[in-house]
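A quick write-up on the structure given underneath.
Let's look at chain A:
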Amino acid sequence: MSYLLSATCAVPAAGAVLTAALPAGTTEARRRTTKTVALAVSVLTLGLAAAVAASFEPGGARYQLTESHSWIRSFGISFSLGADGIGTALVLLTAVLVPLVMLAGWHDATGPVSGSAAGSVPEGSFESKRRTQAFFALILAVEAMVLVSFLATDVFVFYVFFEAMLIPMYFLIGGFGDRAGGPDSDRQRSYAAVKFLLYNLLGGLVMLAAVIGLYVVAADQGQATFSLTALTDAISSGKLVIDPNAQRALFLGFFFAFAVKAPMWPLHTWLPNAMGESTAGTAVLITAVVDKVGTFAMLRFCLGLFPDASKTFAPVIMVLALVGIVYGALVAIGQKDIKRLVAYASISHFGFIILGVFAMTSQGQSGATLYMVNHGISTAAWMLVAGFLISRRGSRLIADYGGVQKVAPVLAGTFLIGGLATLSLPGMAPFVSEFLVLVGTFSRYPAIGVVATFGIVLAALYALLLYQRTMTGPVKAGVEGVKDLKARELAVVAPLVALTLLLGVYPKPLTDMVNPAVNDTLSQVHRTDPAPAHPVAATNGGEQK
Partner candidate 1 sequence: MTSTGEAVQFWVLAVVAVGGALGMLLMKKAVHSALCLAATMLALAVCYMAQGAVFLGVVQIVVYTGAIMMLFLFVVMLVGVSAADSLKEQLKGQRIAAVLCGLGFGVLLVAGLANAHLRDFTGLSEANAEGNVQGLARLIFTKYVWAFEVTGALLITAAVGAMVLTHREKVRAPLTQRQLAAQRVKDNIQVPPLPAPGVYARHNAVDVPALLPDGTVAEDSVMGTLRERGQVRDVSQEMLQRMAELEETTADWLGRPSSARPQVTGPRQALETVPTKDKEEAE
Partner candidate 2 sequence: MNPANYLYLAALLFTIGASGVLLRRNAIVLFMCVELMLNASNLALVTFSRMHGNLDGQILAFFTMVVAAAEVVVGLAIIVSIFRTRHSASVDDSNLMKL
Partner candidate 3 sequence: MNSLIPLLVAAPLAGAALLLLGGRALDRFGHWIATALAALSFAFGLALFADMLGRDAEHRAVTEQLYSWIPVDGFQADVAFQLDQLSITFVLLITGVGTLIHLYSVGYMAHDERRRRFFAYLNLFLAAMLVLVLADNYLLLYVGWEGVGLASFLLIGFWQHKPSAATAAKKAFIVNRVGDMGLSIAIMLMFVEFGSFAFQPVFATAGDASEGKLTAIGLMLLLAACGKSAQVPLQSWLGDAMEGPTPVSALIHAATMVTAGVYLIVRSGAIFNLAPDAQTAVVVVGAVTLLFGAVVGCAKDDIKKALAGSTMSQIGYMIMAAGLGPIGYAFAIMHLVTHGFFKAGMFLGAGSVMHGMNDEVNMRHYGGLRKYMPVTFATFGLGYLAIIGFPGLSGFFSKDKIIEAAFAKGGTEGWILGLCALLGAAVTAFYMTRVMVLTFFGEKRWQPDAEGNDPHPHESPKSMTVPMVVLAFGSVFAGGLFVYGNSFLHWLEPVTGHAEGDSPLSPWTVTGLATACMLAGAALAWQMYGRSPVPVKPPVGSLLTRAARRDLLQDDFNHAVLVRPGTALAATLVWFDSRGLDGFVNGLAAAIGGISARLRRIQTGYVRTYALSMFGGTLVLVASTLLMRSV
């Protein structure tokens, strides 16, 4: 039993404790040590994640590097981890993004809470002394919990960390904002934080009930365990038969939590507030990492544990996702606030992911998994550049910008790249995943596929409208002072852009990693891809020659 996975999860956790314990950052030097330590820890985590990916054989068993430490014997709960293709991909995403987020938020946690609160935090008070430690420790804590959720092969363990994630996120949202808010930005932010917490807590509690219910049902049939692998095996082998009604109820219990987290229309309203009020880095953590746990869990738990119920509800869910795609895009077009626009764009993208998951075709689900990764990268690039812009101008309103490309061409360029990635331009990573999702959906539900295709037009509309309004045209008053990207910020954006292009041109490594897991999932739900009506001869242009 290798301890690689638990090490990967433990390092950031330990790092969080260490960072929090560092001497209070009254001086800039101390702050820097804190940041450096945190960054080093996250980079170390990235190294471990890379090791995980390296030691993962696509051809091998679904769950690899598995390890299990007994926890609560009497309930058959064990702290068991295992990496499958999907999980590994997302672990990599998380490990890559966290250092960049830290680097992007390098100065977010030094000053007072926000512009309006300036001076409200007396120098030397806890607020201003420990802010830096708190910020970076919280980020590391989030990373650790997310990693565990991606790797957990025990339903209970997953639930615990799925919920525990909320605590550091709550403080990240509520305690640290960009300095661009209005006069009552503090109130707004705490409102957003509480909203985030309550929404997700509600979902989590419903899920808890479902988790317990699942255990009870399983225990009745002699499967008294929370182990995901054991349960799925029992279900697929027919040793464990959950009667349809119970199965539907349990499915809904799980799905509700994930749909809130994802978030799926109409449970999305917490996301714009949370992303709008928090710092750009936190917003990236929310949309690119934490929310992915939701969609990921749909794929791993909902489908794996309740195949029949998933099939029953798939059409409904897909329609909701479809609404989300169009709705999110349209609302994004109508936004006045840059970060809220990005948030609604993300809602639209989550619609695509859910679409792909429940289309239950190999293209759809591989596409959905790739989509999680690609959306994470591209949105991170877009959002972080937006954050840099906002931190310069001190406003989130689109109307306050104009002609930025004149004064800060590199910033404008990267922002454009982020936008193009978001509208999934071919040659960039999101295109691959989006097209796969569309094809996968279309091959089972043509009508939904066609409507979803409208999403690409709307995406172009909001992305380019934002670019046009902020970057082009004559230079607006107040924008002249905007400086171009600094070295640190370039160091943040460059890797993201590089990844976007690389994964757009050569996604094969990722797909090879993901495909087996997807096929396994499909076999769990007993679904096979619809065969083409008039299949071409085997040697089509697609085969590798």
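Regarding candidate selection, all candidates are chains of the complex that A comes from, given by their letters.
Following the convention adopted for this analysis, a residue touches a chain if its C-beta (ideal position, glycine included) is under 8 Å from a C-beta of that chain, and two chains touch if they have at least 3 such contacts; residues count from 1.
Everything quoted here is computed from the prediction, not taken from an experiment.
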Which of 1, 2 or 3 touches chain A - same complex, any copy: 3
Chain A - residues contacting candidate 3, complex: 195, 198-199, 266, 269, 327, 330-331, 333-335, 362-363, 366-367, 403, 405-406, 420, 425-427, 432, 435-436, 438-439, 442-443, 446, 449-450, 453-454, 456-457, 460-461, 464-465, 467-468, 471-475, 505-508, 511-512, 515, 519, 529-537, 540-545
